[in-house]
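With one protein chain held back, the other chains of the complex are shown just where they sit.
After this line comes chain A, so read on.
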């Protein structure tokens, strides 16, 4: 089994002059094709006036992951990192980082995506922003 932290960020488009983003991190133990156990999930919201660049995305992910009690390699979709090569992104993180590869890693990112998307929707509803 391998310990991973799958991350996903929702809300990278402008709503009412600002970017309201939610980052979700899912700490899980996985085998190559199945998720064996989801250990913990954290979410965190971020506001920004300008569109997020790579250093800002890295900062959002690091802050969200730092709230987890579990360790693991951070796994993200290449698109989340603007399709930059892995070595470049890896050097910006203080944690281990890699792009999604196996079926279980993809499944974990899917969970993170659902969590971040639905939390953002809730947040927008609470704030009365449409």
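Keep in mind that, in the parts below, a residue touches a chain if its C-beta (ideal position, glycine included) is under 8 Å from a C-beta of that chain, and two chains touch if they have at least 3 such contacts; residues count from 1.
The rule is simple: contacts and distances are computed from a predicted model.
K.L.:
UniProt protein name for the omitted subunit, picking from "glycine dehydrogenase (aminomethyl-transferring)", "ATP-binding cassette domain-containing protein", "GTPase HflX" or "2-oxoglutarate synthase subunit KorA"?
P.N.:
In UniProt, the chain that is not shown appears as "GTPase HflX".
K.L.:
Among A:12, A:37 or A:106, which one is in touch with the chain left out?
P.N.:
Of the listed residues, the one touching the omitted chain is A:106.
K.L.:
Considering the whole complex, not just the chains shown, which residues of chain A touch the missing one?
P.N.:
Within chain A, the residues touching the omitted chain are 2, 31-34, 101-103, 106.
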